[in-house]
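Written out below as structure tokens is the structure these notes cover.
The complex appears here minus one protein chain, its other protein chains still in place.
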Amino acid sequence: MQIGLIGLGQMGSGIAANILKAGHELTVYNRTRAKAEALVSEGAKVANRPADACRGEAVITMLANDAAVEDTVYGDGGVLASLSKSAIHISSSTISVALSTRLAADHARKGQRYVAAPVFGRPEAAAAAKLFVVAAGAPDAVKTVMPVFDAIGQRTFTVSENASAANIIKLSGNFLIASVIESLGEAMALVGKAGIDKHQYLEILTSTLFGAPVYKTYGSLIADAKFEPAGFAAPLGLKDVRLALAAGDDLRVPLPLASLLRDRYLTLLANGGENLDWSAIAGLAAKDAGTK
Amino acid sequence: MQIGLIGLGQMGSGIAANILKAGHELTVYNRTRAKAEALVSEGAKVANRPADACRGEAVITMLANDAAVEDTVYGDGGVLASLSKSAIHISSSTISVALSTRLAADHARKGQRYVAAPVFGRPEAAAAAKLFVVAAGAPDAVKTVMPVFDAIGQRTFTVSENASAANIIKLSGNFLIASVIESLGEAMALVGKAGIDKHQYLEILTSTLFGAPVYKTYGSLIADAKFEPAGFAAPLGLKDVRLALAAGDDLRVPLPLASLLRDRYLTLLANGGENLDWSAIAGLAAKDAGTK
Amino acid sequence: MQIGLIGLGQMGSGIAANILKAGHELTVYNRTRAKAEALVSEGAKVANRPADACRGEAVITMLANDAAVEDTVYGDGGVLASLSKSAIHISSSTISVALSTRLAADHARKGQRYVAAPVFGRPEAAAAAKLFVVAAGAPDAVKTVMPVFDAIGQRTFTVSENASAANIIKLSGNFLIASVIESLGEAMALVGKAGIDKHQYLEILTSTLFGAPVYKTYGSLIADAKFEPAGFAAPLGLKDVRLALAAGDDLRVPLPLASLLRDRYLTLLANGGENLDWSAIAGLAAKDAGTK
Partner (left out) sequence: MQIGLIGLGQMGSGIAANILKAGHELTVYNRTRAKAEALVSEGAKVANRPADACRGEAVITMLANDAAVEDTVYGDGGVLASLSKSAIHISSSTISVALSTRLAADHARKGQRYVAAPVFGRPEAAAAAKLFVVAAGAPDAVKTVMPVFDAIGQRTFTVSENASAANIIKLSGNFLIASVIESLGEAMALVGKAGIDKHQYLEILTSTLFGAPVYKTYGSLIADAKFEPAGFAAPLGLKDVRLALAAGDDLRVPLPLASLLRDRYLTLLANGGENLDWSAIAGLAAKDAGTK
């Protein structure tokens, strides 16, 4: 397939490499051109502007937030203006439900197709083609781009004809991870202040009921209070919790645990946590307990 | 070994059977005598009163709550009055940190030994000798009763010389499970109201980042809103969250997520949830969202 | 003075009448023209479009929310396009801090002046010229329109050269009122379930430490569970709490009590509370307690 990819952050770069490996033609665009050029040796073409990445059958956007996606799609020479009829915009960024809904409508109006396809997985998973893809949109569109998903992930879940469903699932998934972080933060603040060894505690948890990777990964960071460098930075954590709350607000679904998380992230960022990993909210529980 | 066991509820009965299977001599006491007699065919002796279960090297108490343990230990002819010097009281009930601390001190004063050994696992695990035992107390005492733990569980974690550490770990573990229930309840209220199939959603969660048994077990109950019959009843959930909060209060560790859980359980119980499973608090998130 | 007023809801109509009474020339615009014509007998001129209300020295906007203000200001023939150089836009609607900041910048760019002047007081107070006005903006602009504030309110507080400060004060004030509602709701749920007479309870509160009007007004509604008709409707309550949270989010100030209020309003609106008074969240505390 002829594919474009806009956004070569940690996630986008890994994705691009795997699309090339799978044999597709790929044109990449990134604001900082150097990251695009790094992919030339693997076979990528470099676009000078977003429009040049929109000439193929599909273009993937993998950007930081709503604002970046809005600029790229709605700006002059943006995706909306540049994509051919029937071509597909694959939106893999973690964006708001509201923006995804708006994109679906605007692409439909232009005779273009839109698939929301956020992914689960950290940069290492992107590099290893081990992402989980959650895809939603018109069935024919999803089917068309399935080879792309096969190239970048270990499994694709097709969830709905309603594109924004994929975004809600992604946001609620990140909410669940942040909930694990908060609960572990509180539990470790408690056992830690009681004099129990946090690593042994974590070993008990993960070898009994809490064997999932999230408990191992984050439990270990929390036990060590090792919140740098950030695998996923705190401001992104705040952003995603805020988007989950916004989705709840639109649908009138109160999410008290998400509210608690939002207040934690604000506290973290108001107190110098800008560059910490999003698991650093667990440190606030320890701080509130006077043990840090 | 010569062992006594007081308390033959769903958990205690399974434990008793496995102690007998392992070849120990066991004397059992239960307020409702019938449950004790059911074990005679498997080799148990039946005690007429708690004191008669306290003649051996160790006695296990496996009772519903602090009040039941206090009665059994401090009452006339109770464990404290009846246990020989150096004999060991193994407290496996989920009780408060405060009571466990008090038991440790009072047994020490009497020249008796005390091991806190709460367990993780539902009745099926007790029956299958698959419990996880978290043991704390004087090392010699823990060592002495290790054959008992081997008989009833799949693994024993020895955590501290300070007996109440085991109780804090047990309580914080149940707090973590309840946190999973709450987070899944909110997430499913959100995706459910967005029209996403809850079972497919759960499948995505458990086949990606949330593979732990707690997510599978409770996620399935929540997706089906199947809160009866109770595997672990809501009032016990409230009790355990309350005890976690009390431990936090004593140590001055705020636990805002536990506070949220406590309010959920009170709401559930104030609205007819007495006989529901403790995962029924997840139904409150759906109810608040107007979808139930 | 020659003044325009856009928005003749319950608040705007009372304000208009008092401006006329004070002897100013007033041109009014309202989407539903009938409300404008009702003021002709009191001396008002009726504008056919917003632009016609912008010909004088100042124009007041008193509209429902951000969207209405944005339409009126930024639309074709809107306030921004129509106001003369140096003329003043008095924004009295309860709007977001972000929009107020944007209005200040855009009017400055056009050589126009901008005063944020939200008011405290219910429709009765607007009708009786008993509003409290919180004004912020360039001192000369505030001074110029002071006769308008004198005409509509009992007291004006000039708070800052930074216009949006007035909006934050207004939003935080509504947050404080909603906090009173929530606290009274919980307290009355408690004493009510204990069998104490709620009216006597309220009498004790208001004749001792809680003599402020908010306690009397809302306490009485809550004791009677009389949430209809709405003096200030629940969706407006949600809107204002949401804007307070947004202000906190921008400034990185966590507001956990506002988070609790937001969840209450979402619960209320998800369960049929659309037309109730914003004090109806107090009924949720009673419902959670199983007493409603």
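Which chain is which? They are A, B and C, in the order written, and residues in each are numbered from 1.
Just so it is clear, a contact is a pair of C-beta atoms (placed from the backbone, for glycine too) under 8 Å apart; a residue touches a chain by one contact, two chains touch by 3 or more.
Values in this document were obtained by computation on a predicted structure and should not be read as measured data.
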Residue of C:Asn65, C:Ser183 or C:Asn271 touching the missing chain in the full complex: C:Ser183
Sole contact to the chain not displayed, among C:Phe149, C:Tyr215, C:Tyr265 or C:Trp278: C:Tyr215
Residue in contact with the excluded chain [from C:Gln10, C:Asn65 or C:Ser160]: C:Ser160
Residue among A:Asn48, A:Ser84 or A:Asn271 that touches the chain left out of view: A:Asn271
On subunit A, residues whose C-beta touches the chain left out of the figure: 263, 266-267, 270-272, 288-291
For subunit B, residues in touch with the removed chain: 242, 248-249, 252-256, 259-260, 262-264, 266-267, 269-270
Contact set of subunit C toward the excluded chain (per top definition): 97, 120, 132, 134, 155, 157, 159-160, 162, 164-165, 168-169, 172-173, 175-177, 179-180, 182-184, 186-187, 189-191, 193-197, 200-201, 203-205, 207-215, 244, 247-248, 251-258, 260, 285, 288-290
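Assume only the chains that are shown with their structure count from here on.
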Copies subunit C and subunit B - interface residue numbers shared by over half, same or different: same
Gap in Å, rounded to a whole number, between the CA centres of subunit C and subunit A: 38
Cα-centroid distance, subunit B relative to subunit C, in whole angstrom: 53
Per-residue multi-chain contacts in subunit C, two or more chains: 263, 266-267, 270
